[in-house]
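One protein chain is absent from this view; the other protein chains keep their places.
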Amino acid sequence: MPSISCSDCYKNNSTMKKKILALVTGGTFDKEYDMITGQLFFKDTHLHEIFKRGRSTLDITVRTLMMIDSLEMDEQDRDIIVKNCQRSSFEHIIITHGTDTMTQTAKVLADANIENKTIVLLGAMIPYKFGMSSDGFFNLGSALAFAQTMPSGVYIAMHGECFDWNDATKNRATGYFEHLKKMQDN
Amino acid sequence: MPSISCSDCYKNNSTMKKKILALVTGGTFDKEYDMITGQLFFKDTHLHEIFKRGRSTLDITVRTLMMIDSLEMDEQDRDIIVKNCQRSSFEHIIITHGTDTMTQTAKVLADANIENKTIVLLGAMIPYKFGMSSDGFFNLGSALAFAQTMPSGVYIAMHGECFDWNDATKNRATGYFEHLKKMQDN
Amino acid sequence: MPSISCSDCYKNNSTMKKKILALVTGGTFDKEYDMITGQLFFKDTHLHEIFKRGRSTLDITVRTLMMIDSLEMDEQDRDIIVKNCQRSSFEHIIITHGTDTMTQTAKVLADANIENKTIVLLGAMIPYKFGMSSDGFFNLGSALAFAQTMPSGVYIAMHGECFDWNDATKNRATGYFEHLKKMQDN
Partner (left out) sequence: MPSISCSDCYKNNSTMKKKILALVTGGTFDKEYDMITGQLFFKDTHLHEIFKRGRSTLDITVRTLMMIDSLEMDEQDRDIIVKNCQRSSFEHIIITHGTDTMTQTAKVLADANIENKTIVLLGAMIPYKFGMSSDGFFNLGSALAFAQTMPSGVYIAMHGECFDWNDATKNRATGYFEHLKKMQDN
């Protein structure tokens, strides 16, 4: 049985129904293929369709803040993300984000010292719309789970793992996030 | 910051690399369509393919215990599942399982009082092999996350939620699992 | 250059815009998975969705005659199919049909001696809705092509080939249609 012996464990009490906020910022996760130009572009977020396909019964509110490649994010864009997290009454937040500068946004969020909120950034290496080869669906499932169970803080959820905000770096050659800190075996 | 103030929070320290055991028992999750007979049947588990598609970097060991519809599970089958969990050195276990009798197996596991292990059962309403309409991929992502973060105990992970073993019942009309206990709002 | 030297070649003049009639009778082609019962069943035909996905610019009219497994077809059902072909003003007709008794329906149509019409039956071994593994999409593309180019008569289009109505038999062990007549090499 979960022992409610500290404020962090409180979050792990699974009889607590969590309200989750999903902030959309774009990234490869939501890109689509434009058959006329042969380029990738953004239309609307696919989150609603994905929750439906996952048969999600979670209480999720979706807000699209922007739909951009994270390489194009600037200080104002990150400020919008921070402000939305700060002002929100939600204690569990996921943020879809391009993988290229996800760690930068994670740092800005951590530096803002937002209390009592579990914020999980996630992305995809292959657009969700590209079907059976996309990791987006899997990452979303794990991010939503981490958002419900991790203690307050800022995290990155990619390829099944949950990284502390200051423990992740994207390996641009392989496309994987790696731990900066020394990993202890379990 | 996660405060390591109790043994349960210990599990939430994301610098701990978790070794996960995935036990396969079958269920709709792993069913395939037999074009000759027009029926669904089992071949091998698709877990390896799914982890690859999700680009999972988790340390997961897969063991197929059986490939059956959970309606066909009997006492001996459940005993095999329990024994495999008991004897295992893994502290984080996911079990793919048919949704029809998932709560029965969860109860048998809970009654076995297996200490220091987080055991998460998951399934799918639509076979993973049926492509874009399957909830299997999403459930697996969340189950792996819950297996890493939830305190010791037995859980059911379906459609994004994590149910205590004694808090879930499958609504056979809708195909969704529902909470038995009164839900508190967050 | 195509020489319009006989009435059959007339059909091959690609500047002739063909109006095509698509008659839906069911079969594995249009089956769906019912997650509540775990069985396959019929809802509506997916033909419209398939034409859209194939970006078809053909002039196709769709009529659903029935949605049944072809093993359940009886004399009256086949009579409905024949009458619809006879009364129709369309000269190019495709019929989606279960593969199990497709040759029976083909014979009944041929025996009806319907003049000046190219009638092509097609089916699938895997439901279109099962995604990337379905042969339905491919068979439909070829059937529509054969319906535009073959001389008047009744045909079966499966796995890329066009069989004369009396030249096909379904191999129930392999799921493939085979030629009854001796094949000449080209």
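A, B and C are the chain letters, set down in written order, and residue numbers restart from 1 in every chain.
In the analysis below, a residue touches a chain if its C-beta (ideal position, glycine included) is under 8 Å from a C-beta of that chain, and two chains touch if they have at least 3 such contacts.
Since the model is a prediction, treat every value here as computed from it, not as a measurement.
Peer 1: Of the listed residues C:32, C:77 or C:167, which contacts the missing chain in the full complex?
Peer 2: C:167
Peer 1: Across the whole complex, list the residues on chain C that are touched by the chain not included here.
Peer 2: Listed in rising order, the touching residues are 1-3, 5-6, 8-9, 12, 14-19, 50-51, 53-58, 91-92, 125, 131-135, 137-146, 148-151, 153, 155, 157, 159-164, 167, 175-176, 179, 181-186.
Peer 1: What residue numbers in chain B mark contact with the hidden partner chain?
Peer 2: 131-132
Peer 1: For chain A, which residues reach the chain that was dropped from this view?
Peer 2: Within chain A, the residues touching the omitted chain are 28, 33, 35-36, 38, 40, 125-127, 129-133, 172-175.
Note that in this section only the chains that are shown with their structure count from here on.
Peer 1: For which chain is the distance between its Cα centroid and the global protein Cα centroid smallest?
Peer 2: Of all chains shown, the one whose C-alpha centroid lies nearest the global centroid is B.
Peer 1: Return the distance between the CA-based centres of chain B and chain C, expressed in whole Å.
Peer 2: Taking the mean C-alpha position of each chain, the two centres sit 43 Å apart.
Peer 1: In angstrom, rounded to a whole number, how far apart do the mean CA points of chain A and chain B lie?
Peer 2: 23
Peer 1: Distance between chain A and chain C based on Cα centroids, please, to the nearest Å.
Peer 2: Using C-alpha averages as centres, the distance is 47 Å.
Peer 1: If a residue has to touch 2 or more other chains to count, which residues of chain B qualify?
Peer 2: Only 125, 131-133, 175 qualify.
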